[in-house]
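A protein chain is absent from this complex, but the other protein chains hold their places.
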Amino acid sequence: MIIVLKPKATKKQVDHVLARIKELGLKPMVSKGTERTIIGVIGPEDTLRAQPLEVLPGVEKVMPVLKPFRLVSREFKPEPTVIDIHGVKVGGRRIAVIAGPCSVENEVMLLDTARQVKRGGALLLRGGAYKPRTSPYSFQGLRETGLRHLHEASERTGLPVVTELVDTRDVEAVARYADVIQIGARNMQNFELLKEVGQTQKPVLLKRGLSSTITEFLLAAEYILSQGNFNVMLCERGIRTFETHTRFTLDLSAIPVIKKLSHLPVIIDPSHGTGLWEYVPAMAKAAVAAGADGLIIEVHPNPEAAMSDGPQSLLPKTFAALMHDLKKVALAVGRTI
Amino acid sequence: MIIVLKPKATKKQVDHVLARIKELGLKPMVSKGTERTIIGVIGPEDTLRAQPLEVLPGVEKVMPVLKPFRLVSREFKPEPTVIDIHGVKVGGRRIAVIAGPCSVENEVMLLDTARQVKRGGALLLRGGAYKPRTSPYSFQGLRETGLRHLHEASERTGLPVVTELVDTRDVEAVARYADVIQIGARNMQNFELLKEVGQTQKPVLLKRGLSSTITEFLLAAEYILSQGNFNVMLCERGIRTFETHTRFTLDLSAIPVIKKLSHLPVIIDPSHGTGLWEYVPAMAKAAVAAGADGLIIEVHPNPEAAMSDGPQSLLPKTFAALMHDLKKVALAVGRTI
Amino acid sequence: MIIVLKPKATKKQVDHVLARIKELGLKPMVSKGTERTIIGVIGPEDTLRAQPLEVLPGVEKVMPVLKPFRLVSREFKPEPTVIDIHGVKVGGRRIAVIAGPCSVENEVMLLDTARQVKRGGALLLRGGAYKPRTSPYSFQGLRETGLRHLHEASERTGLPVVTELVDTRDVEAVARYADVIQIGARNMQNFELLKEVGQTQKPVLLKRGLSSTITEFLLAAEYILSQGNFNVMLCERGIRTFETHTRFTLDLSAIPVIKKLSHLPVIIDPSHGTGLWEYVPAMAKAAVAAGADGLIIEVHPNPEAAMSDGPQSLLPKTFAALMHDLKKVALAVGRTI
Partner (left out) sequence: MIIVLKPKATKKQVDHVLARIKELGLKPMVSKGTERTIIGVIGPEDTLRAQPLEVLPGVEKVMPVLKPFRLVSREFKPEPTVIDIHGVKVGGRRIAVIAGPCSVENEVMLLDTARQVKRGGALLLRGGAYKPRTSPYSFQGLRETGLRHLHEASERTGLPVVTELVDTRDVEAVARYADVIQIGARNMQNFELLKEVGQTQKPVLLKRGLSSTITEFLLAAEYILSQGNFNVMLCERGIRTFETHTRFTLDLSAIPVIKKLSHLPVIIDPSHGTGLWEYVPAMAKAAVAAGADGLIIEVHPNPEAAMSDGPQSLLPKTFAALMHDLKKVALAVGRTI
């Protein structure tokens, strides 16, 4: 931690800052520059981080030196984490594609979609049973019935299932039926939910919040790891910007940035990231080229009748064609799909 | 709903769109322009909103004509809503100031702060018992003990209490002790939580999400109203932008915009909105001048020892001085405080 | 300047960094922490700022201690700057209101508007002769003819004139006719233009870029001051965010932030900042309450026929009513208008 003092900080103010640091059991080192005095503080930065040193008289600014996350960091664990979901490995050489409808609408459409995405090359099935919808008047999901349909489709196709959890009261139900628990973008900082999934050992697909910095995203993952669950996949799904041609702005630079900072696998969601099916293939290929460990793609057998996210869903045949193209891109960057 | 067709849409495609609209029990009106054919659809727009018409072949874009919210709108209820919190009215001529510490740290500091903010002119007491913190290593709040301290401070000072709810499992506990339930920015789209507070009759202080549009904000309120609870206050607390001199960018233009669209009272939080106590007075005065119905301000007897948000907390004497200034601004715009 | 080394930086890498700093005539101070070694550098930070120290092997990050601007800063000049425009003082106790049409459309409408805004209480007249328009097919301004109309209206009403400069080739013409040269938001980082107006002694109204940080805004002003022209007014006119109910998001917190960092006067533009005349009064009052030194407001005698920015222009009578209200808010914060 570096504390920069104001140009006119008095001796009394400096002494008060030094006293405060020592009270916390830390060691200050004073350095007088030509324009400012700065104090470097040696010792565990977490102790200091909790202190509002900015409000001490004479202090101009406080600059943390260390990163605020630990368990998710490359420094804590240099080698990449590989998560095993009933035999499907995420984080290794093979890129894992998760596909399926936005919402589970009924048993028949789900099973049909599951079979088609499996044929196309998907390794996991997605489908929402609990749906967080912007409007109270939109379809809210089949809830527990949806979970059962997912479980059924999984049994029939052998594809492990990813589904979203939106309420701490449903942790048990979702954990019973799902193979991967998704925490959606709107719940990335629902810390009670993060603590709950941290106490299961289920793999978690954690989506980045619409306006979350990468640091906040990694701290949200840290909540899960700090409860003992290290099976976390980080999913970039578009951030909110001023651009309106796309639903969100898919931040693919999050891939190399997270890979540098963390050992956790990175998944990209080009469906939500763009909001329009026509843009999904370009962004899926880009994600693979940039080093993503997986993709999550919305596929619907009849998008024009979809109960949610129709505009961004691929037809099964478009998905299959995309998978064919993705194989070539994956090979070009030394991966398989 | 207006459907704009592509320049080269075929007759077959147009017919398919028309058939689809009629299937839904609505009435299409075709209008051929010089460059595009457009279809206006007459009938309840909610029916259409759920349909992904963008994916129909030949469709270029779909433009909704109506606003997606109902119960929160001025059209539904033209006169402003006034909420009564044990005699404190929010939404009328008098501007309500809510003040207190970020977190309830212990019984003594809370009661001390409560007495001081009351003396300064606050009408309600704020204090967090359940704290949503970015890092798992930060102070997470006293939880139920904090609620009891709040209740105690309320009994002693007569100030009704505002406190945050972060988990559906705590609705009952919070509703028992609090007079106003706060839904924080990070939970603005925690729809299960919104539904739960919608089923109480407690006044709700709903904070705008960091990256929520005003439309999404009003739809979040609509969740609460649609469950039967009309006692909702809308709180602007800063949105996320690229600027870093302030913690967030306080969007005061949300005041006239919301006042035009909705009948609900608007509260401004200059403490979170700026993140630095030095900027709070200017923004509090601006909020009153712009027409806010209330303010929520963080006050701490010793900010340099605060367990959270120290940098943005006012000392009780600074708060009292600000209240003195705010009275003058309120009078200048025909209000009292 | 603080240089943070990577946890595994080798002795050779550290020595290379130290050698580099000494080469530049500066003094490094090494401090070994529990997790990181940091190097504080003493000496003129400008020398270092130009050096890409981030690329030296073993360096994790570089943190500047000092602010990058000098002449615009409060440290350079603690007392506020007051600019004298033919007797109209900007930056003192009296708040200066600049009003007039977006574009100079013709001589008659300009003179008519000038008279009406003067009657309403404006101290300066605005009007665009050179118009930077998003589309090449929009009205581009009357150019030199417009300048002459402005000069004429100024002569007749006694109001000094503010008008925009968009091209280095027009500096002389604009400087001849205008009393204040406006640099628009889209040209805030047109550095050649900044240098040119820096070489005149004309007062400059510098608008903040749509996506400029306050630091970049102050550095743009620094360009002008560093050429010898200290007569700069800083104008906040809304920044670009995701919100669409307003044309931009007017960042009123820029007022206290700039007042803390700089001695230059701050002007607020609620017309561009909101994009809709209905929101202008609320934001104008808020700006005055927050400490603005001036306002710039678009007024048009017949907004529905305006050649640009009609939706955000006030009618003269609405402007006069607003001025009446602003006087009361100004008094409430110890100013006049």
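Think of it as A, B and C in the order they're written, each chain with its own count starting at 1.
The criterion applied here is as follows: a contact is a pair of C-beta atoms (placed from the backbone, for glycine too) under 8 Å apart; a residue touches a chain by one contact, two chains touch by 3 or more.
Note that this is a predicted model, so its numbers are computed, not measured.
A.B. asks: Tell me which residue among B:M29, B:V82 or B:V108 touches the hidden chain in the full complex.
C.D. replies: B:M29
A.B. asks: Would you mind spotting which of C:T37, C:N190 or C:T246 touches the chain that isn't drawn?
C.D. replies: Result: among the candidates, C:N190 touches the missing chain.
A.B. asks: Among A:P44, A:P80, A:G121 or A:G291, choose the residue that contacts the chain missing from this document, as touch is defined above.
C.D. replies: Touching the chain that is not displayed is residue A:G291.
A.B. asks: Touching the hidden chain in the full complex, which residues of chain A are there? Just list them.
C.D. replies: 211, 213-215, 239, 241-246, 249-253, 255-257, 260-261, 273-274, 278-279, 282-283, 285-291, 325, 328-329, 331-333
A.B. asks: List the chain C residues touching the unshown chain?
C.D. replies: Spelled out for chain C, the touching residues are 20, 46, 49-56, 68-69, 132-140, 166-169, 186-187, 189-192, 209-211, 216, 219, 222-223, 226, 240, 276-277, 303-307, 309-311, 313.
A.B. asks: For chain B, which residues lie in contact with the unshown chain of the complex?
C.D. replies: 2, 4, 7, 29, 31-36, 38, 40, 42-45, 63, 65-66, 75, 240-242, 244
Simple rule for what comes next: only the chains that are shown with their structure count from here on.
A.B. asks: What is the distance, in whole Å, between the centres of chain A and chain C, each centre taken as the mean of its C-alpha atoms?
C.D. replies: 38
A.B. asks: For chain B and chain C, what's the span in angstrom between their mean Cα positions?
C.D. replies: 31
A.B. asks: Approximately how many whole Å separate the CA-defined centres of chain A and chain B?
C.D. replies: 26
A.B. asks: So which stretches of chain B touch two or more other chains?
C.D. replies: Within chain B, the residues that touch at least two other chains are 211.
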